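See below for the structure under consideration.
Removed from the display is one protein chain of the complex; every other protein chain stays in position.
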Amino acid sequence: MTEKICPVCNRPNISTAKRCWYCQSLLEDEQAEPGMTAEDLAGKEAEVTGSNEVPEWLARVRQRKAIEEMQQTRSLSPESLPPAEESGGQSGNQPDNQEKASREPEKAEASQLPEWLQGLGTPPPSEGVTKSLQMESTPEPENFSWLEKLKSWKARDEEDADTGSEQSEPPAPQPPAAQPTVEGSNEEWLAEFLTPAEESREETPSSDLETRVETPAMPAEIAEEKSLQPGSEKGPEDETYDFSGEEHPPLEEGHPVVTQFLDAEFSGSGSLPQPELPSVPTEEPSDILKEVAPTDNADLDWLTHYQEPEAEEPEEKALPSASQAGTTQPSAPFLGVQPSDWGESIPEPDIEPDFEAPEEEVEPAVLPAWMQGLRPIETKPQPSSVPSEETVREGPLAGIEGALVGANLGAAFEKPAMYTNKVQVTDRQSLRAELLQNLLSEPGEAKNAEEPRRPVRGKWLKRVMSLVMLVIVFAVLILAPGTSLLPVLFPPETANAYRLVNELSSDRPVLIAADFEAGLSGEMGFAAQSMLEHLMLRNIPLAVLSTNSVGSTLMDQMLANSQGLVSSYDASTRVVNFGYLAGASIGMQSLTSDLRTALPYDRNLVQAWTHPVVQNVYSLVDLGALVVVTDDADTGRYWIEQVQPALNGVPLILVTSAQAAPMLQPYYASGQVSAVVSGISGGSAYEQMMKLPGNSSYFFGAYQVLVLAVAALFLVGGLISLVKPAERGSKG
Amino acid sequence: MNVTASSAGILIVLVTTALILVFSSKPVRNKFPAMFRRIPAILRFKRAVGVAVEEGTGIHVSLGKSSLLQPSSTSAFIGLSTLNRVGQLSGAGDTPPISTSGDGSLAVMSQDVLVSAARETGTLQAYHPDQGQLSGVTPLSYVAGALTVIEDPSIRTNVLIGNFGPEAGYLSTASEERGSFTMAASDNLAAQAVFYATAGEPLIGEELYAVPAYLQSNPFHVASLRVQDILRWGIVAVLIGGAILKLAGLI
Partner (left out) sequence: MKSPIAAFIGFLVGAIVLAGYFTNSPLLASIRNPILDWTVILAGVAGLIAILNLVFGVHMKRIRDKAPRQAFSYILILSFVVVLIVGILAGPTHPVVQKTVTNIQVPVETSLMAVLAITLAYASLRFLQRQRNWMGITFFIATLFFFLINSGVFSFSADLPVLRTIVSAAHQLPVAGARGILLGIALGSLATGIRILIGADRPYNN
């Protein structure tokens, strides 16, 4: 099997290979492109190989230099410059059909390459750029042989290279070869193409273009970072990369890059860009370029990746920089590139080489800087694979030189989001957390609440108790009616009530506030009955109101009962029933401010204050007394607190239930209440003072016996409870 | 009301307000942190609410019979605060809390509180107006209506907090007989006595007014508790001083 020696990497390939398996360079036929004649190539090879006196490595270097120069020439070939048909002439040196046909498989191959790599493939002639160049001032050289011009230009370049650069513009980073002295009218377009660019280099930041064409090939943030790195200007050595023979993809007319390029740059400057644009120092990319960048697919990568050979990621310092490589190793694309992670995605040729490359021919892993920048960020080789000669300054290996550096994971990942130590919670979340904390922060004994409680079973005992109590009541009422243990001394508060009623004037009405419920009307009847009888006996006019809905009705019932005992009292003319006073304590206080407004009508919705009983009453002070009949200590207190201050000496008498009396006793002791009649005992005492035995005295004996019976039950039950084991959850 | 009493009343109100505001301020709270004495009933109640939520049983809060137009409405407001807290605590439970009351305006307020708690816990869709119901307009009818709720098998925790009369013994007794957790508090002395005899977890005296502070830890609740203590000590001093002056014949 015949082998094909790659003209670039000088490695053997199988005969059917069209590209070098190692460096993907075109082999033989493909190399014989119009831009590089076979003679050039042959001449160079002969020049390199003809010298048997030089060492092999030097010969290889020379060979590569020649190839590089050849590729530089190719970069100025009509593929990157106006094609013949649009440049005004069709030259026989234009890429012929054969060449186009030879590119078809390349395209097929390129389709299998990564997207970013496809941009480096086999671009067709850049018509867009060509057109843009023509539009301005490029004269159409008729019948010009651009190839010959290039030859001459290239020869000039070599000449300059040999004699040293005599350029008058040192800042110009373009290589000496880029300063041709264009001769002949056919080459004027090239002279105009080149010269104004140098002038406009100061005016127009061509870095915009560079960034524009560079950013699509890499993540935007990387490109931006690279553009910000200092020292990105290249020296003359860097220019060895400028025309490295890679063909750039075409830019079609109307392409965003081209359009904006023309609008923003060239139109304004009135000059054409020169091909040496990549040599312009990198500057900050403009905003417009940042916007355009993502839409492009490295169409102009060939222009840009030479710009920043030093603008590499820090982790790539171990690799030879592009500038360094440029001085010693002509950089052809993929030359000497070791397969890396990102390169593994490139499909291998179908036919495996049946030999291994000689060990001595393996080039050191030199990855051009431009390619470093072109690689996707996620496939960048980690510096851990490259030995570092630097001294480790921190960590357990501090002070050791050449130690393997661990993967710089920090550069491979994005900066994590900043999280503060303070937990940001909403009010609702904090509330729920607080609730949970409350639930969990119970003392141990509170767990008793968890224990299921056993329902109490005592219906039979309760029924027995009910029966016993009923038997006691009825037995006393039947066997000894009216028998009771009466105190020798009457309660003073009850005696005061009797005295006050006795002292009342019969022309001043007494206001009775009936604030008791139906359930306690029996006890309240026992307590109030005797006083009502006393009032009727003294023929005192009465006004009735209630702050609950049933009080006035219940009071009507009591008055009717009392009137039955005091037949001389005419309730129809001596009693006014105001009915229900709404508003509870608010209603009570309204009595103090304006009595007539608070109670405009009686219970029958008749004008109340026209009644003879109350027609002379305008305020509470016009009353003879205020009697509050209540079963609730709170209600009694409200009357004391809200109304008593407005009475101005008018007696306030409380008729209360037995349960409310202890809470109201302090008000009697303080003098706020004039008298108190409480419960059945008070009613019985009042009856005794009146010497008119009534219901209270009749039932008081049964009440006393029943209380004693309950006390006995309480005592027995308490003693049994003390003997029996305590209940679950008992507090003791 | 005479001028002296009015002035004293205004002074007490202003001093109390100022003290509450001062003690609820953050610097004072930080400098003088509140120290709570243990009230086991409230601690057990919080635990019972958690257990009810875990078991999926209901919580019944009975708010008493006080009208909002009465001075005893303060106990009703304490009950509403407790209901609000119960609604928050049991928001994650399967059974929403139920409240009963003996006054119309209080029933409407309880519905408002339950809606607020449901909205706060994101359980508004589970809210039903029947959760805050008026069970009766008289004390005994109110108790009778609340008994039906207490006897509901799904109710395992009963909180009686507000203004009650002795008839509330029905509620506490029924709850205890069913084996439910019962915490009872009232501003009525007769009801307190009944609760002490019949309820499992009674609150005596002004412990009723400490419930929100123990349940919610609101700065104002804690501050009001501290102000109550201060005023209480002031009253004690006045009583003792007055007694001494009285014994000395100076007044």
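A and B label the chains in the order they appear, each numbered from 1.
In this section, a contact is a pair of C-beta atoms (placed from the backbone, for glycine too) under 8 Å apart; a residue touches a chain by one contact, two chains touch by 3 or more.
Please read these numbers as outputs of a predicted model, since none were measured by experiment.
Taking the full complex into account, find the residue in A:Pro12, A:Pro509, A:Pro541 or A:Gly579 that is in contact with the omitted chain.
Of the listed residues, the one touching the omitted chain is A:Gly579.
Across the whole complex, list the residues on subunit B that are touched by the chain not included here.
These residues touch the chain not displayed: 1, 6, 9-10, 12-13, 16-17, 20-21, 24, 67-69, 71-72, 74-75, 77-78, 80-81, 83-84, 101, 103-105, 107-109, 112-113, 115-117, 119-120, 129-130, 133-135, 137-138, 140-141, 143-145, 148, 166-167, 169-170, 173, 176, 187, 189, 192, 194, 196-198, 200, 204-206, 208-210, 212, 218, 220-221, 224-225, 227-228, 231-232, 235.
At which residues does subunit A meet the chain that is not included here?
Touching the chain left out of view, subunit A contributes residues 456, 458, 461-462, 465-466, 469, 484-489, 517-522, 550, 553-554, 556-557, 579-580, 582-583, 586-587, 589-590, 593-594, 597, 603-605, 658, 662-663, 665-666, 669, 681, 704-705, 707-708, 710-711, 713-718, 720-722, 724, 726-727, 729-732.
Note that only the chains that are shown with their structure count from here on.
Taking the mean of the C-alpha atoms as each chain's centre, how many Å separate subunit A from subunit B?
The separation of the two C-alpha centroids amounts to 39 Å.
How about subunit B: which of its residues touch subunit A in the complex?
Interface residues on the subunit B side: 1-2, 5, 38, 40, 43-51, 67, 69-72, 88-89, 120, 137-140, 163, 165-167, 176-181, 187-190, 200, 215, 217.
Mind listing the subunit A positions that touch subunit B in their complex?
428, 431, 434-435, 438-439, 442-443, 445-450, 452-456, 458, 517-519, 548-550, 583-586, 632-634, 637-638, 641, 645, 659-660, 662-663, 729, 731
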